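Other chains of the complex are left out, but the ones given are in their true place.
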Amino acid sequence: SSSTTTSASGDGEKPLTLGFVNGNTIEFHTCLQRSMEARAKTAGVTLLTSNSAMDPAKELSNIDDMIAKQVDAIIVQTVNIDSLEGGIARANRAKIPIFLTSVASVDQSKILGAVITDVVKVGRELGEWLVKDNAGAAADVAVIGGAPGAAADLMNNAFKKALTGGPRIVFDQPAFWQRAKAQDVAENLLQAHPKIKYVFVHNEDMALGVLAAFKAAGRTDIKILTNGGSPAGIDAVRSGEFAVTVSNTPKSVGEMAIDDTVGLLQKKEGVKKIATVSDMLITRDNADQAPPYCS
Amino acid sequence: MNAVPQARPAAALELTGVSKSFGGAAALREVGFSLLPGEIHALAGINGAGKSTLVKIMSGALSPDGGHLLIAGHAHSALTPRRARALGVSIVHQHRTLVPQLTVAENLFLGRLPTRAGRVDWRAARAQAARALADLGVEVPATAIAADLGPAEQTLVEIAREIQVGGRVLILDEPTATLGGADAARVHRIVRTLSARGIAVVYISHHLDEVLDLADRVTVLRDGRHVLTASTAETDLPSLVRAMTGDRLAETRPRTARTPGRAVLELRDLSAGPRLAGLSLTVRAGEVVAVLGCAGDGQTQLFPLLSGLRRPSGGDVLVGGGRVPPGSVTAALAAGLRCVTGERLTYGLVPGLTVDENLDLTGRGLRRPWSVRWRRMHREAAGARTRFGVTTIRPDPPVATLSGGNQQKVLLARWLDRDVTACLLEEPTNGVDVAAKADIHRLIDGLAARGAAVLLASADVDEVLRLADRVLVVRSGRTVADLPADRVSRDDLVSLSVGGTAS
Amino acid sequence: MTTAAHPRRRTIGAALPPGLVRHGGVLGVLLLIAVFTTSRSDVFLTAPNLLNVSRQIAVVAVLAAGLTLLMTAGGIDFSLGAIAAVTHGVTAQLIVAGVADWAAVALALTLGAAIGLVNGTVVTVFRVTPFVATLASSTILTGVALLVIGGQSISIGEHLGGLGFGELLGVPVLIVIAAAVCLAVGLAMRWSAFGRNAFAIGGNENAARLSGIPVVRTKLLLYTLGGLLAGLGGVMLVARLGAASPGTGGLHLELTVVAAVVIGGTALHGGSGTLVGTILGVLLLGVVANSLNLLQINPYFQDVALGTVLMVAAVANHLRSRRH
């Protein structure tokens, strides 16, 4: 903490204070915040945090509160893609820059920068992996999704588009990001389509619920494709329970967010305004090279 | 326009062939009824005869299954309370219909608060309410909350409300059931005044003296059928009773002399709030002691205090010489105290449960068994129903669907159909018909004969004379007189209960 | 003696806003939190922060006002949050489709009122318990809200900016609207026959019906008004957020509104309620949320803290009312 950083305003002595508005309290968000806190500490930056608990209106209130606290910049892990127009407008008016994590599909002139995860790419990569794995042959494929809406839809559509040739989607139902619900839906899936060969589950927590259902039914033949990169997910891939997952870890997102925000505020050279967090397709073969998920 | 002058004036309200049944059981069968302008028309009949049902139909609260209803000569098929009011028919129901959380003033103007420029004129409402209450001699502040009033005061407020509405027909369903002599007299005066102004009054009461004294005509219902309509000048009490009960005669056997034993129930300096300041009294085994007092004079506090619902601020209750721990229902019950409320629906019965289960509740509370044996419950309840004359038109209906008097009998049967050491009876014959009233009086005689100490809080002077060995008069929560019953006259009691002195 | 005491009671009751005396519990907890937060954060008691808090609670206040009136009459509407979600989506879609701002707002309000009317009809005509009926319609409307915006965020750009960010004599328009709604509802509850009928219906519906109060009509109107205000809340949401998006309004908002109203002392079974209490409840929730942020309480502890405050306020409320 002896290292002093200069603030964007050029006031040489005052250390930076950043505000982080988190979107939820599940594992991803917990790790995201932890990695940011760790990185902020080493960078000598003060990090104030708040949480919107999936409520866009609360998100705006949190941004308001950060503005009231006169932070140097606000980092937002938004609840929904694009929902924070009002928040951005408000921050702009107060002349406090905003930095986004995970998404950046708003007018980019109004934000300081962003670290994005490309969900379209994730969906596409998984779809392509499936086609390759099945060698283009016919196969029944199911999707167990998150909540209907932007992020899940983007990933889903990309996945479907990538399924060229034989594989066809015979089941596509939501489990609302709940592990227990995913288990129920997977059970119903087994009833409706026992011949299913692949299941794409939108996150690893739900995928673990799906796995529990499959195990209970003695079905080890169905390949589970998912997204996350959490320790539990990587373990499942390593043991063959998941066929494949995509690692785009909150640790990388959080660290990049702090680095880039500080860099952009201090107008450092070579800091990209919009950076994409590198993701990695993880199968049994490369499970040991999976990046750490949490700080 | 009418060429032919009619022999009698057009009826203010007329029913022909009205029937009504509840779940297949008939409460009214082809009843006809005609109410003349300015007359006081009493409706009589034993509990469950259909009186309340009939007046509910007149006032639009219930719609009949068949028959016709004419108000001032016009037929009305889809009458609602709202329409009935607009047509000048107002009613005071047997079950109180005040809004408990609102003030007396607001209750008086329910649905028609005075407004000025679209906003409620509270000042006017209070002033008008105060005037209306003063007119009737009701000493209730217009700003009091309805829930804080006693039953008598609530009744008077309701009567005041309906009179305020005005109109040509006023229906009173047992207005005096919970009123003491003075309040009842006040109601009678009001009714006579209104009738003199040309308002027709339908008056339901089980006090047959009252009926004969007050009404011009009387109609008797039995088992939902019209039995007779007669001028009160041409009928007398025995024939009225016969018409009501059919074969079953209401005997009013003179009471037997009692010889009280040792002191069983003692109150020592019992105090609670401003209304009860150091009340002391003793009731001995086999003795019936009546407490008389104006509404709000402290005797209304006896029920919450003796039952353990409320903790007194001072003083003791003793049963059989032992002090009953205050403020505990369980302790009161364990001591052998049985308190029968005068507000059966608030503190007595569980309306949604059936008659038999309500009867079983007391035993369950006392014995605390693990299980409920339905068969045995029904068997025991059948006996209690017979003994207390509970009649229902369906096998074991929810208590809520019983007529008022039958509910009262269920309440009494619950508490008195077993061994009793000492009991408090609040208005035990509230809403009970003549025949049943005599039965209940005999039951209370029996209770005393078996050595129970009976404390009676009744506003019914005749009942007090019929039952009590001693009469205590309380004022501001203190005993001001303790008189042997055989040395006071009816007039003395009436005068005492309104705050006068015995002659 | 007893009678002498009455006139005194009367004067005090009339002079003090009905309810302030009754809400010692909530008021006490509110002050306590304010004092504590002020002592720990110099931002709390600044004008910008207080404006912040009031802007944040404006929508909740509008919905809570409608619910207070409805609950006083013994009703309940669990779908208000979902109605707001639907109307916020509809407003955005209409604006994106080129409808004039004012027309979009008018349509959204009408839609809210219409949904309220449907709820009211189910409750009065089919006599479904209000809780059940509105729980069902809340579920339906949550789906509809999602369908309306196609599960995506719909930006309205600079539209409705005057509503969302404008000021009137230095006071944000959102706050002005919320204050106006609260004032109107508060006055209606005290001074209008409609409002008093709501009390009578909630206190004893049978008595109300028997005294000729148009019970069905009043209830329909109350649900319609609730829907209308929820519709207004939806419009305020989209104006403030600058976009309609999944998850806005709905259950979150609903639970906040219900919590504010009940903590404000309105009885679930009807017959009593004050807008003052509701406003205190709304304020309490808003101040707590703000304080949790200012004091940097760990998000995991925020629910615990909020719940504890609610519990303490409820218990304090009770202790106060007993002493009376």
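Residue numbering begins at 1 within each chain, and the chains themselves are lettered A, B and C in the order written.
Note that a residue touches a chain if its C-beta (ideal position, glycine included) is under 8 Å from a C-beta of that chain, and two chains touch if they have at least 3 such contacts.
Note that the coordinates shown come from a computational prediction; the quantities given were computed from them, not determined experimentally.
Only one copy of each distinct protein chain is drawn here, although the full complex in this structure file has the stoichiometry A x1, B x1, C x2.
Going forward, only the chains that are shown with their structure count from here on.
Taken together, the touching pairs link the chains end to end in a line with two free ends.
Annotation: A-C is the more contact-rich of the chain pairs A-C and B-C, by number of C-beta pairs in contact. Located most centrally within the structure is C, per distance between chain CA means and the overall CA mean. Distance between chain A and chain C, defined via averaged C-alpha coordinates, is recorded as 34 Å. If each chain is reduced to the centroid of its CA atoms, chain B and chain C end up 43 Å from each other. Of all residues in chain A, only 22, 25, 33, 48-51, 53-58, 60-62, 64-65, 67-69, 79-87, 89-90, 93, 147-150, 153 touch chain C in the complex they form. Chain contact summary for the complex, chain C toward chain A: residues 43, 46, 48-49, 52, 55-56, 59, 146, 151-153, 155-157, 164-165, 237, 240-243, 245-249, 252-253, 289-290, 292-294, 296, 299-300, 302. Contact residues of chain B toward chain C in the complex are 59, 61, 81-82, 85-86, 91, 93, 97-102, 106, 110-113, 115, 118-120, 122, 139, 141, 143-144, 161, 274-275, 296.
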